[in-house]
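Up next is chain A:
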Amino acid sequence: MFADGLFMLFAVLAVLGAAGLVLFRHPMNGAMSFVITLISLAGLYALLSAKLIFALQLIVYAGAIMSLIVFIIMFLNIQPEDLPKEEGKLLNILGALIIVAPIGYFLVKIVNRLPNATTELLGNNFGGVKPVGLLLFKDWLVPFEIVSILLLVSLMGALLLAGKKKEVSK
Partner candidate 1 sequence: MFEHVLSFIIFLPIVAGLLLLATPANRTVARFTGTAISLAALVLSLDLYTKFQATGHLEFIENIPWVESLGINYSLGVDGISLFILMATSVLLPMVYFIFSTKEKGYYANLLLVQGAMTGAICATDMVLFYIFWEVMLLPVFFMLGLYGGEKRLPATLKITLYTIAGSLLMLAAIIYLGVSYHAQFGEWSFAMDKMANLNLEGRVAALAFFGFMIAFAIKIPLFPFHTWLPDAYTEAPTATTFVLSAVMAKIGVYGVVRFVLPVFDMEFARYAILLAYLGVIGMMYCGIAAIAQKDFKRMLAFSSASHMGIIALGVFCMNVQALTGSIYQIVAHATSTGVLFLFAGVLEQRTQTRSIADLGGIAAKAPVFALYFAIAMLASVGLPGTSGFIGEFMIILGAIKFNTMVGVLAGTTLIVGVCYMLWMFQRVFYENPTPQSEGFKDLSLVEGLTFLPVIVLIIAMGIFPNTFLKKITPSTELVFSQSEPAAVHTAAVTPVQVPGLNLEKN
Partner candidate 2 sequence: MIHSYLYLSIILFCLGVVGVISRRNVFTVFMSIELMLNSANLAFIAFSRVHESMDGHVLAMMVMAVAAAEAALALAVVILLHKHKSKLDTNVFSLLKG
């Protein structure tokens, strides 16, 4: 029951955070609202016995990625007049909801046809660092390795696109 209560709490927070992200005009507000979602998600991960992911969500997502985003938002020093004037934003969102509805309906229908399962916490170190790490370095070696390339590329990209202009060398 306690778990259900927590779930409800996190779920509501997550949805509200997401709604805030969509609705707030200023990206800063959106980002803050989004952080709430991320943190609630971390809680949900914990409820799902994903200990490592719970930690990572907080550290990597809510921590690293979001701080980066917030930093950039601040860095750009965005004035309200730089923001797009989104007249009829609510109408847009309403329209978007209508367009998205069939997709949601479809997914819900799928979920309904999936067997339901309990979400009691699993012991036995499920989702702990060690078993996940073992899995990661045994079965999932290839994606893990190639993610490194991905990050390398991303690094170069950040440098090349946003970095200071270099002298053109011929």
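Keep in mind how these were chosen: all candidates are chains of the complex that A comes from, given by their letters.
The definition used in the following text is that contacts are C-beta pairs under 8 Å (C-beta built on N, C-alpha and C of every residue); 3 or more make two chains touch, one makes a residue touch a chain; residues count from 1.
Only a predicted model underlies this, so the values are computations on that prediction, with no experimental measurement involved.
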Which single candidate from 1 or 2 touches chain A in this complex?
2
For a test of understanding, state which residues of chain A touch candidate 2 in their complex under the given definition.
7, 11, 14-15, 18-19, 21-22, 24-25, 27, 30-31, 34, 37-38, 41, 44-45, 48-50, 52-53, 56-57, 60-61, 64-65, 68-69, 72-73, 75-76, 78, 82-84, 86, 89, 92-93, 95-97, 99-101, 103-104, 107-108, 111-112, 114, 116-119, 122, 126-127, 131-132, 135-136, 139-140, 143-144, 147, 150-151, 153-155, 157-158, 160-162
